[in-house]
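Note that one protein chain is taken out, while the other chains of the complex remain in position.
Letters A and B mark the chains as written, and numbering starts fresh at 1 in each.
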Amino acid sequence: MPIQYYLFLSLALFCIGIMGTLMRRNAIIVFMCIELMLNAVNLLMVAFSKMYNDASAQIFVFFIMVVAAAEVAVGLAVIVMMYRKVHSVDINILNRLKH
Amino acid sequence: MTNLVWLVPLFPLIGFLINGIGWRKMPKGAGGVIGSLAILASFAVSLGIFFEVKSSGTSTVVHLFDFIQSGNLYIPFAFQVDALSSLFLLIITGIGFLIHVYSTSYMHDDEGMVKYFAYLNLFVFSMLLLVLGANYLIMFIGWEGVGLCSYLLIGFWFKNRDYTNAAKKAFVMNRIGDLGFLVGMLLILFNYGTLSYNEFFGQLNGGTVQLSSNMHNWIAICLFIGAMGKSAQIPLYTWLPDAMAGPTPVSALIHAATMVTAGIYMIARSNALYSLAPMALNLVAVIGLATAILAASIAIRQYDIKKVLAYSTVSQLGFMFLALGVGAYTTAVFHVMTHAFFKALMFLGSGSVIHAMGGEQDIRSMGGLGKKMKITSITFLIGCLAIAGIPGFSGFFSKDEILAATYAHSPVMYYLALGAALMTAFYMFRLYFLTFTGSFRGTHDQEHHLHESPAAMTIPLIVLAIMSVIGGYVGLPAVISEHHAFNTYLAPVVANFGHHHLEHSTEWMLMGLSTGLVIIMIIVAYNATKKPNFKENTGLAKVLENKWYVDELYDAIIVRPLLALSSALDRFVEKMGIDGVVNGVGKTVRWGSDRVRLLQTGQVGFYIFMMVIGMTLLFTISFFWVQ
Partner (left out) sequence: MSTYEILFWFLTVMALSCALGVILSRNPVNSVLFLIATFFAISGHYVLMNAQFLAIVNIIVYAGAIMVLFLFVIMLMNLNADTEPQKNRLVQFAGVISGGALFLVVLAALRTSSVNMLEQSPTDIGLIKNLGKTLFTQFVLPFEISSVLFLSAMIGAVVIGKKEEAVSEVKQ
């Protein structure tokens, strides 16, 4: 299987993630799209690991998962907080950065 | 012993570090004790080195570490121990120690006493570096170090604006000179590729690099400009009288005995160069002579006890340069030594007087102090006799040698120098008679307060007085003794003596002439001060009192045009040009950001959108545009 196929596949997944991030207003969906993008990168890493027959890339995938898990824990806590405060998870409400 | 030479500057450095770090916390007495002990330890090592050098007569370079090593440029941090540097070591640490001891008492009531000793130790350290360095760069480091300490100590009482201005003046004047030194140093480095004394002088005396004497003259003149600044010669001398703003022991140590002689040391050290540069040598002689006369004439009409001594110092430095200029290098160093003794003595004596008078420095308010302050008075008198050149005192031997060498060089210069020497006798005894004889002219309170200074101040005075008397006997004139101990000692360092031997009868005659005239001048001074009346000076006297209006002249031809130029630059270039550009940039940015700010919607989605657009653009550029 050419490496390009995996490249294009992960690129497609990544861009779908981007589109989702841009299109949706629900903070949880946006968050999920970010997870999707991370997974696209992981897939590419594994493909390269296979290509160069090197375990380091897989270790990096492992670390990315670790970081993603930590990120999800904190991120979801933030979303829960936000929901408690404004009773919505619409990211358009979060425009405080303007000030 | 020679290998332990690094100990000599190390002790003052340690003293400086202890005092400098702990000056807020330390008790006053401790600072003085540490400072004095550090110098005493240096003095002990210096003595050992001196006697070793004296017996062996060799010159040793002690390599400490590599300082600069880059390509062809190699400058080690090395000390040169030979007759010249070991002699200066003794002068600096010996007189330095006495002045430290004196200071423990003189500065006793000052809250910054520990800081004062830290500066003083740093000064001694820098000065030792200056004379010990085995190349011009180490000398330059010391040179700048003593300049810094001089600045710090002149402005020691920094709450007085006049004093800080005097410190700044000294610093700026020295800076002008230092530039000359630096240029000279770079010329040497450029032409000879080395700054080490031994290599440079070796090259001069038949090395591979042969240069025209024109270049030698330029290098020598540049170095001499450095010496002008440091040693207060025309035209850069005006800082030294103002430097009297510092505490009196500082004036004694820095502005009389040691730092200001750095220029003489440098030229004596570079005698191999100056011997090849006749034009520069003539310049040195002329400048020295002119300074000697000008400063002596100013000193005649000064009323501040320290100012008189300051101008006297300038004048004596002029004598030393005159000696260098006529090729009598060893004589100049001889005079440095004797001058260090009697001028330090007189400065310390004046400090004792000022101490007794409660800070009063005007001799018009003094008089008759001899009765109350016996030791100060007698030691001061010895100093005056020494500087005036009365036979038997140290100043006589060195000054007479300078005059004799000048006569051999050019009789016209001799008569001018003799005139300066006579003025010296006059103003010194005028100072002495006005201060110590007659009746007291100050207020009643001051008279009540008069007292002899404590032992810590009088003992250095006595030691220096003894040295002022016997210090000259190391260099008896040729007519008395064929063996000149001082010249023999310095012979290994001074390659080319350049002494013109005079007929013995001529020398006797010169000696008799100067001695006779000096005694006449002392009598004149006594008569002039017997009934002192200080009416407004007129004519020449007024010009002298105002120091030939040199400060005003500098003000008019340098300071004012510079100020006018800078205010014009300020008005046109700064306000309109630079400020315009700077403010313009600011205004443009503000205008632009007013517009760009609209992009900041605060919505996360929009930011991500912009990020994706940016990523796409970056990819486009890097993938398609660049290739």
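What we mean here is this: contacts are C-beta pairs under 8 Å (C-beta built on N, C-alpha and C of every residue); 3 or more make two chains touch, one makes a residue touch a chain.
Just so it is clear, the model here is predicted, and its values are computed rather than measured.
For the chain that does not appear, the touching partners among the shown chains are A, B. For chain A, the list of residues touching the undisplayed chain reads 1-9, 11-13, 15-26, 28-29, 31-33, 35-36, 39, 42-43, 46-47, 49-51, 53-56, 58-59, 61-63, 65-74, 76-81, 83-85, 89-90, 92. Although one chain is not shown, part of chain B still touches it, namely residues 605, 609, 612-613, 615-616, 619-620, 623-624.
The working rule: only the chains that are shown with their structure count from here on.
Our note on geometry: chain A versus chain B, Cα centroid distance of 74 Å, whole angstroms.
On chain A, the positions that touch chain B within their shared complex are 18, 21-22, 25, 91-92, 94-99.
Against chain A, the residues of chain B that register as touching in their complex are 600-605, 607-609, 612.
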